[in-house]
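Structure in structure tokens, see below.
Of the protein chains in this complex, one is absent; all others appear in place.
First chain written, first letter: the chains are A and B, and each begins at residue 1.
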Amino acid sequence: MFIRNCWYVAAWDIEVPPDVFLNRILLNEPVLLYRDTQGRAVALENRCCHRAAPLHLGRKEGDCVRCMYHGLKFDPSGVCVEIPGQERIPDKVRVRNYPVVERDRLVWVWMGDPLLADPAQIVDYHWHDHPDWRMKPGYIHYQAGYEWVVDNLLDFTHLAWVHPNTLGTDSASGLKPTIERDTQGLGTLTISRWYVNDDMPALHKKVASFEGKVDRWQIYQWSPPALLRMDAGSAPTGTGAPEGHRAPNSVQFRHTSIQTPETETTCHYWFCQARNFDLDNEALTESIYDSVVVAFEEDRTMIEAQQKIVSLTPGRPMIPIWADSGLSQARWLIDRALQDEQTTNQAPTP
Amino acid sequence: MFIRNCWYVAAWDIEVPPDVFLNRILLNEPVLLYRDTQGRAVALENRCCHRAAPLHLGRKEGDCVRCMYHGLKFDPSGVCVEIPGQERIPDKVRVRNYPVVERDRLVWVWMGDPLLADPAQIVDYHWHDHPDWRMKPGYIHYQAGYEWVVDNLLDFTHLAWVHPNTLGTDSASGLKPTIERDTQGLGTLTISRWYVNDDMPALHKKVASFEGKVDRWQIYQWSPPALLRMDAGSAPTGTGAPEGHRAPNSVQFRHTSIQTPETETTCHYWFCQARNFDLDNEALTESIYDSVVVAFEEDRTMIEAQQKIVSLTPGRPMIPIWADSGLSQARWLIDRALQDEQTTNQAPTP
Partner (left out) sequence: MFIRNCWYVAAWDIEVPPDVFLNRILLNEPVLLYRDTQGRAVALENRCCHRAAPLHLGRKEGDCVRCMYHGLKFDPSGVCVEIPGQERIPDKVRVRNYPVVERDRLVWVWMGDPLLADPAQIVDYHWHDHPDWRMKPGYIHYQAGYEWVVDNLLDFTHLAWVHPNTLGTDSASGLKPTIERDTQGLGTLTISRWYVNDDMPALHKKVASFEGKVDRWQIYQWSPPALLRMDAGSAPTGTGAPEGHRAPNSVQFRHTSIQTPETETTCHYWFCQARNFDLDNEALTESIYDSVVVAFEEDRTMIEAQQKIVSLTPGRPMIPIWADSGLSQARWLIDRALQDEQTTNQAPTP
């Protein structure tokens, strides 16, 4: 069971190049992604309403897609505009259209009731294409349900154990994070750690244009279904970082980790690590990307093995520990959203 | 659920050579095919009644097959004729025997109530071994349920889309076929197109021994469960082709397409394309065979992808169009046969 009335990422922009069909399963549904003649992303059910042929084996004709089994042609709204050899096209001859918004280099789709699709609800990831930032987009396919990846991302304890030589080195600091929960909409968790008037971390020293004590921070923001944004950096102490002012010379990173369920036990995973300095240093861009991939492969080994155990022992309880507050609240928000959809029956039966 | 009381093809004759066991799953049942000492095909359940060992790992002894697990020996009727070390053989020690008829180079088996098996019901495919005809037999295994292949074969619309460079070129003609339904027995559909006093198609011109206007035809005959015969050709106009007379110099093809379910989502497919001219031209035989295979692979790509979508979206409706009259009637005949078997309960529980 998946939350339906929310925006899901379906692809990076570059995963949907002009004139290519992207065939992707989202929430157990076959989805076709392509671009119209003006470059706008389109998402249709990848299943011709006539005989269930996959549209990704079809042909793009202008803004439309033609099924190459019997030639039915659908416009970007999913309406059938041509049935070869048949004059009248009944209204019901249409494939499902998913609302699409392309923003921050991400193609967002709405898998629920289209009437509820409000682009204003889409979470901000402006560092993906803002000129002050630089990143390289990444994608992983996971042989594990998205909720196990969510668990992992909202849990700092694992850093020392899964990533002793990568992310873990920096996280050994004992400062417990503050967790705030905003229950508006699907809800948001904000998990913050601030170190005021502290030493600059070695990693930041290498790239900073200033010296001396810093105020530094790690702020995670997470929203259902599986949208993580991380804001981390160092600013000269006393320049107002904790109050929300970011000095122009502060060293800043933004991290993106987003999952969309493929099936109950597999998911899509999009990520990147943006920075606000040395933007044109392509080697640095690659190096940051590579180090993220190394750490993510450490997670993947554990999480995919965990999924196997979970599948082998369904119904066995899990016992919480102190470190679960982040992931427990995330699971609580996911469950709340699922129950809300059950209750109000807003989720259309696909 | 499959129709049981009908003749199914189990193999081409050459798939059951002397002294070799053919192990094939038909309608979800394991079937053993072999030949007795007189070369007659035998079909038994490929499962020793003692401990379910597969008989295809056994040994042929004269007309019999001996299970090589514990040595039980069964005659071609399935009756156990020897239990090593045991004198009395109870009547119930037998494996299921399927009625078999070998005709037109095909091995036909009856998977239903043996008392109802009437060889007279077997559809005629005499061009497989008649001296006036020549063909090369073909077999494909399909990762799709047989009914999706049936759909494909009874639908001319797809020719232009799936086979634009192979079969499609010839079929662009707008003449709508006539569909006749004979409901006798399991029923027969006859789908015909006649072009009287027309130009000879390029393909026929190459091989015809005459010139001038022709009467030409494409006649499909289909019967449940999945038996297609196609009769196509050109005769000199005015020689009575539409009335049923085939002038000796007419250019004629017969096409065979037969499916038998293996499981709910896989099937066996036998095919050939026979001709009545230039019989000894082996290169032509190969060339015709190869061109059929090319076109069939185009179908297979679409149909196997369609099966995946169908499996992913069970219960989703399909919306008919005008071009479905052939396949709709075929599905109707299949459903009628299934319901008849449910009602009269003629189908033995295997």
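Here is the rule we use: a residue touches a chain if its C-beta (ideal position, glycine included) is under 8 Å from a C-beta of that chain, and two chains touch if they have at least 3 such contacts.
Since the structure is predicted, the reported quantities are computational estimates derived from the model, not experimental observations.
When the omitted chain is restored, the residue from B:A53, B:L116, B:L279 or B:L338 that touches it is B:A53. Of the candidate positions A:E29, A:D104 or A:D151, contact with the unshown chain belongs to A:D151.
Within chain A, the residues in touch with the undisplayed chain are 151, 155, 157-158, 160-162, 301-302, 305-306, 308-310, 312-313, 316-323.
Contacts to the hidden chain, counted on chain B, fall at residues 25, 28-30, 46-47, 49-54, 57, 67-72, 83-86, 90, 92-93, 350.
The rule is simple: only the chains that are shown with their structure count from here on.
Averaged C-alpha coordinates give centres for chain A and chain B that are 50 Å from one another.
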